[in-house]
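Missing here is one protein chain; the remaining ones are kept as they sit in the complex.
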Amino acid sequence: MGADTITRTNRVTALAPWLLVLPATMAVFALLAVPVGSTLAESFSNPLGVFENYRRFFASDYNRMVVLRSFWIAFATTAIALAAGFFAAYLIAGSGPRTKRILILLSVFPLLTGVVVRSFGWMVILGRNGILNNALIELGLINAPLSLLFNQGAVLVGMVYLFLPLMILSLVGVLETIDQDLYSAAESLGSSPFGVFRQVTFPLALPGMVVGSILVFTGSLATFVTPRLLGGERQMTLATLLHEKAIISFDWEAANTIATIMIVLTALSLVALGMLAKRLSPKGRA
Amino acid sequence: MPSAAFLTRIAALALLSATAFTAHAQDRQLVISDWGYSNEFLIPNLFEPFEQEHDVKIVLETGNAPDRLNRLRIRGGVDLIYLTDVFSQQGIDSESFAPIDPALLSNFDDLYEPAKNPQGDYGPAVTFGQYGIIYDTAKVDETITSWEDLWRPEFSRAIAMPGFNTTSGPLTVLMAAKRVGVDAFQDPDAAFASMAELEPNILKTYNSGSELTNLFTTGEVYIGLVQDFAFPAIKAAIPTVEWAEVSEGNFRMMNTLNIAARSENVELAHAFIDWQLSQKAQKDGAVALRTGPVNKAVELSDEEAAQVIYGEEQVMGLQSSPYRDLLDNRADWETRWNAIFGQ
Partner (left out) sequence: MQSNAVSLNDIVAHYGNSQVLHGLNMSVADGELVSLLGSSGCGKTTTLRLLAGFIRPSSGSIALSGRDVTGLPPYRRGIGIVFQNYALFPHLTVAQNVGFGLKQRQVAEPERGKRVAAMLERVGLSSFADRYPSALSGGQRQRVALARALVIDPPLLMLDEPLSNLDAKLRVDMRSEIRELQRANKRTAIYVTHDQEEAFSISDRVAIMDAGRIVQLDAPETLFTRPVNAFVARFVGFENLVPMIVVERDGDRVICEAAGGVRTTLSLAATGPVGDRFVIGARPEGLAIGAPSNSTIPGTIGVRTYLGRTYQYRIDTPAGPLVANGPFSQPLQQGEAVGIGFLADQCCILPMENN
């Protein structure tokens, strides 16, 4: 073994980590960075100008409305999921171990099926011959079936159902870390049960609420199947508009533009919500 | 370590199989692009006979129209393509098709006039279809006799119609215009104002036949604006569904068969078109797939004829679809449409 062999071995050893990581890095690059990058690049390469595609997109009333609607649906979904999820999580966190396990299983159960099946399930429930209408007619509350599908309500119901497990898990997680004695202490010091919720439970649950909200908000912005199945053309969101442009109209310029807009909006939402999280997090933890 | 002899044998086998493959590849191939909807019937009855007759392998490409047209345009590798007239017009406009020589088609003279050169020197129509109104007679008291009946207030949220980006979507606008006595292309404002009045009756727009079938079978709608290929499935599910006999007549939809500009099998392609236009193929299609035959010589029984567009009278009694004008006005109409139905 000469000095040459030693330096060569050293060089190989030094390079080894990089070499081992190389296949995965290349895969990520090739399968993620390149396609996404080219989509972004495409949207900026209109011969009439770098931002021509975007100018054209936002010039249309219809498109602007789709963007606003997407935000609105994401916001409403998050708000409803927060309220319903908090209620559920509060019950779960306060249950005995066996009940808790069962309740968590039930909450997470929907995640076992795909999003298509879950959204489709709501079509069965809300349809004119669906379970809900049949029940209402059976009970004599209405005479003719109600048209419950293909409007914003149906979309919101489907979306909330889709994301509720995420929210519940985030909230249960944070609620369980709250020492039960804190509730007792607050009550013994004179706080009514609602006061305990307002002054102890809510502030300490805030980080979990923010995490859950981030997950649900960004998820709802991008969801395609639910608005497609339950909303139809009248409830066009960015995701379904993207599908329309790409797969049905074959308007690739518009599709790339929308894709880029969705990426940017999601990133901005993440940043904004993250900043909100920081502002609201309690300083000390016992 | 395997012996040299063994390795040589393996190599020889490999080489032989490779040659076998290439030899296979040298068999003639004809790539045909169609919707895929009816291939279960077409493969044994339309494609395989041709394969045997001409010693050629047919490779099928399926999908929806915009998809397939774009593939032909961008990627190539397709010889023949079935499209509705709207889309074949787009193909012609983008110079994706080769012109047809009628002299090579023995059945050409047997075709109805509208089918012969519907779009200039390009592919003939190979089926007739119609776009009209179907409804569940059990749920409607007063029969529907006109397109204008769609605007009846009692049909609130009861109708499903095709979305704008489908072949037949924009045709509804033409009827809306006719209802208020204007030409849709001259006076789009009035036409779309009329559409806006239809909006409350529309439950949902659909993009695929299966979607409409679903809406009917689940009872979400009981009136549909539909092309005839979707009718059998809906009728099977709901026997009380019937076509409306409208005074203005339904729209004539034509499926065309075109040859790709970049095809290298032009002669063979013509032979296939001729086969598709033959009495046998046309009659098979009419009976099994309920597509209206373009070949005048096809004879159908009364029962069979009831299911399709058949005979001079019927063929000529349909309104033609002005797809040229539709294409020209597409962008403008899309904006107007979205303003009404995108809310």
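Letters A and B name the chains as they come in the text, with residue numbers starting at 1 for each one.
The working rule: a contact is a pair of C-beta atoms (placed from the backbone, for glycine too) under 8 Å apart; a residue touches a chain by one contact, two chains touch by 3 or more.
In this text the structure is predicted, and so the values were computed from the model without any measurement.
K.L.:
List the shown chains that the missing chain touches in the full complex.
P.N.:
Visible chains that the missing one touches: A.
K.L.:
Of A:T7, A:N129 or A:S192, which residue touches the hidden chain?
P.N.:
Within the whole complex, the residue contacting the unshown chain is A:S192.
K.L.:
At which residues does chain A meet the chain that is not included here?
P.N.:
On the side of chain A, residues 179, 181-182, 184-193, 195, 199-200, 203-204, 282-286 touch the unshown chain.
Keep in mind that, in the parts below, only the chains that are shown with their structure count from here on.
K.L.:
What is the distance in Å between the mean C-alpha positions of chain A and chain B?
P.N.:
Inter-chain centre distance comes to 39 Å.
K.L.:
In their complex, what parts of chain B are in touch with chain A?
P.N.:
64, 66-67, 70, 157, 163, 165, 203-205, 207, 218-220, 335, 338-339, 341-343
K.L.:
Give every residue of chain A touching chain B within the complex, in rising order.
P.N.:
60-62, 65-66, 123, 127-130, 145, 147, 149-150, 232-234, 236, 244, 247-250
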